[in-house]
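Missing here: one protein chain of the complex. Every other protein chain is in place.
For chain A:
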Amino acid sequence: MLLKGQSFSIGQRLFDELHHSGWGVSSTGLTDEQKEFQKVAFDFAANEMAPHMAEWDQNEIFPVETMRKAAQLGFGGIYVRPEVGGSGLSRLDTSIIFEALSTGCTSTTAYISIHNMCAWMIDTFGSNELREKFCPDLCSMEKFASYCLTEPGSGSDAASLLTSAKLQGDHYVLNGSKAFISGGGDTDVYVVMCRTGGKGPKGISCVVVEKGTPGLSFGKKEKKVGWNSQPTRAVIFEDCAVPVTNRLGSEGQGFNIAMKGLNGGRINIASCSLGAAHASVLLARDHISVRKQFGETLSNSQFLQFKLAEMATRLVASRLLVRQAALALQEDRPDAVSLCSMAKLFATDECFSICNQALQMHGGYGYLKDYAVQQFVRDIRVHQILEGTNEVMRMIIARDLLTES
């Protein structure tokens, strides 16, 4: 049973603001149940995350205990099936939850979303044995997961990955390395895309590798501009033997599984951007309502009023697109992949711009780490890059448009 603390920090005030802001309020159009989910997520973000987000960032702390508390509430496997410990909710429910959590700490919420994506992949494509072996621990966050696709030589060109998995008896022997792996080194379960067959996407399979497997090692912890509450490391395989039974789906299905995971992952990352942007707009609004120059508060400046209005409008537009994409994905509509790409592209770009403008509105104070807005800016900058760069999003959308005939 998880109890709420009392917190009167910037986080609590932020939470109160978020709850009571009249415009584009993020609970419009939600069912009663979704509003309840959102409320729990907002409460948790304000009480358990916001008071610590600066410390986690500055001291590079991976907040295991806090994430396990979140898992107790059901946030560890939000769209994983209940029979293996998940919450069995929809993609839209998930988006709402991550958006709310992100207002407390964007970096930590983003990691939680990656963890959720991995848990879903195992739940959806794993054998019953694998599901039962891994999903309950992942849903409770007894164990943490990482998604391993990117390599030093293959980022956007993911299908050209080189990590090999040679079949030897009843094991695959993995050789190669993955780069920029979120949680790498601190997590327990690695969902790894590797080459079992020939070139291109059809030669790729997906296997689950547990920490402690001989031949699995990690690079140094990367020093990043943001996302500092999650460690990022290279994941190295040297004759690392993994049971064939740890494969998700069939041989050659790995790339497909990876992309399906990312469709949801893109909505989740976009949702994290929404939360950061919303928080930043409120911080900016508060600041300009108080800060005086030239004899009056900055909020009397028409330029800043118009700027704020534009920020709010673009935030609402982003949110609508993200939620539509979530609906399309959960209904398995043919336009889902395209919509998810559009949502990720649009929302991450717009929200970064919003957070950046919010920082600008703070003037010099916006540049100080005592003020939260800079952390939102730093944390969401990478959302335009990972889970498929925004350039790759354009490739996906263009291909979809040009194939239509």
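Simple rule for what comes next: a contact is a pair of C-beta atoms (placed from the backbone, for glycine too) under 8 Å apart; a residue touches a chain by one contact, two chains touch by 3 or more; residues count from 1.
Here, contacts and distances are computed from a predicted model.
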{"item": "Listed names \"Electron transfer flavoprotein subunit beta\", \"Response regulatory domain-containing protein\", \"SEH1 like nucleoporin\" or \"Cell cycle checkpoint protein RAD1\", with the criterion being the UniProt name of the chain not displayed", "value": "\"Electron transfer flavoprotein subunit beta\""}
{"item": "Touching the absent chain when the full complex is considered, from A:Ser26, A:Thr66, A:Ser87 or A:Ser338", "value": "A:Ser87"}
{"item": "Of A:Phe37, A:Phe98 or A:Tyr190, the one touching the omitted chain in the full complex", "value": "A:Phe37"}
{"item": "Absent-chain contact - pick from A:Asn59, A:Gln72, A:Gln168 or A:Ser250", "value": "A:Gln72"}
{"item": "Residues belonging to chain A that touch the chain removed from view", "value": "1-6, 16, 19-20, 22, 32-33, 35-37, 39-40, 43-44, 72-75, 78, 82, 87-89, 97"}
